[in-house]
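As you look at this complex, bear in mind that one protein chain is not there, while each of the others sits in place.
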Amino acid sequence: MKDFINNVRIVFLKDVRSELRTRYVINSLLMFVLVTISIIRFAIGDEKIEDEILTGLLWISIFFSASGGLARTFVKEEEKETSAALKLSASPTEIFAGKLIFNLVLTFILNFLILILFILITEYNIKNPVLFISVLSLGNVGLVAASTIIAAIISKANSKGTLYPVLSFPVLLPLLLTVINATKLASAGINPGEIMGEIQILVSYTVVVITASVLLFPFVWED
Amino acid sequence: MNTFYKYAVFLIISLVIVAGIVLPIPNIPALGDKARVLYFHVPMSWISVVAFVMSLWYAVRFLKSKEISYDIKSFSAAQLGFLFCILATATGSLWAKFNWGSFWNWDPRQTSIFILLLIYGAYFALRSAIDAEEQKARLSSVYAIIAGITMPFFIFIMPRLVETLHPDPIINNSGKINMDTSMLIIFLTSLLGFTLLFLWVMNLKTRLEMLKYRKSLKQAQ
Partner (left out) sequence: MYEFLETNSMYVVLLIVLIIWIGIFGYLKSMDKQIKNLETKE
């Protein structure tokens, strides 16, 4: 157990370090977020948009920025041909856990940046901030859970860039539908009790997907 | 698969087509004769789900045993499932045009079949993007399983979002079967007939894919 945690930490720190060295993902995603948000800003103009539509727009930016960043987690190992070395240094489960945590940290930073920018440029009125943030975080965890295993699958395929949205959309759809509905209700200022069902779906989706990913990842990773 | 089986399939489906069109049905408000669509449309969606489950089942067997024949079965089931999924969508939307006024209006059931189509499409896109046979089998099996375990969530999500206008399925929420007995018999016969047809064509497809695989092995040598 101690070894496991230690190895997971090593994989995670390796990714953080290689990211900090090049800052490729962070830089490109920051630009992506800025571009998306400003397109939304120009599209809105001076009009006042309903909060429900804004929630949809928020999730569109989250989905696409996440797919830009998360899709690369395993692809970069294949491109730099470091996957063989990684294979030797840790077990599949440890690698998966390390990557998952790295992706989680990445998306959390990114999504809260998106959220802050979003509130600044639109008049997004969140009536129940605590609930909103918790639902958004739950949604993020589910998003990362499903994206990580799909990123692992596409890293072995030929047309990596275009394949990611194709594969991830049907898998993510139950999560997205639920989380969009839940954040919409939370921003409208609803009591936590009323979206308990949504929260249950989010949690069970995440648990099911992570369990399946841990079981299936060794099959993706072996050569 | 003996000869009797194939003639039985032919007979059952012919019988269903004749009985489904000729026999009188009780008058159902707003549906009328269009209720007969049930005999032909519902088996299509039934098979597309059965095929998906079969494909999943063989995907799991493949990952356990690494026998390429399981992957071939999984792929064949998926391809036929895709065909029946398209047929279910096409027949369903034609029916919807005359009952709801438009070909597509995002009814929960249309959404579910659309998602099933997307999953099948993604599965084939993934398969065509990998060259090595063994790796293709492994990755697509993993994807099928991941997609398969997220599908059941729709059962809980859909009723929360929109209400359906779709006529009650055979076993509705109250668990009662409310269908005329003669209609029910034809309907169940139709389900049986189309399922047998599906199994037959899947058997053909599996044999074909097996031959292709053996040939590619021979050429590689």
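Every chain is named by a letter (A and B) in the order it is written, and numbering of its residues begins at 1.
The working rule: a contact is a pair of C-beta atoms (placed from the backbone, for glycine too) under 8 Å apart; a residue touches a chain by one contact, two chains touch by 3 or more.
Here the structure is a predicted model, which means the values were calculated and not measured.
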item: Shown chains that the omitted chain touches within the full complex; value: B
item: Touching residue (missing chain; options B:Lys73, B:Arg109, B:Arg138 or B:Lys205); value: B:Lys205
item: Sole residue of B:His41, B:Lys73 or B:Arg127 that reaches the chain not shown, by the stated touch rule; value: B:His41
item: Candidate in contact with the missing chain, chosen from B:Ile12, B:Ala51, B:Leu83 or B:Ala122; value: B:Leu83
item: Subunit B, residues in touch with the chain not shown (by the definition above); value: 17, 20-21, 32-34, 36-37, 40-41, 44, 80, 83, 86-87, 90-91, 94-95, 98, 197, 201, 204-205, 208, 211-212, 215
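Note that in this section only the chains that are shown with their structure count from here on.
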item: Subunit A and subunit B, separation of their C-alpha mean positions in angstrom; value: 32
item: Subunit A residues within the subunit B interface of the complex; value: 146, 149-150, 153-154, 156-159, 163, 166-167, 169-171, 173-175, 177-178, 181, 197-198, 201, 204-205, 208-209, 212-213, 216, 219-220, 222-223
item: Subunit B - residues contacting subunit A, complex; value: 63, 115, 118-119, 121-122, 125-126, 129-131, 135, 138-139, 141-143, 145-147, 149-151, 153-154, 156-157, 160-161
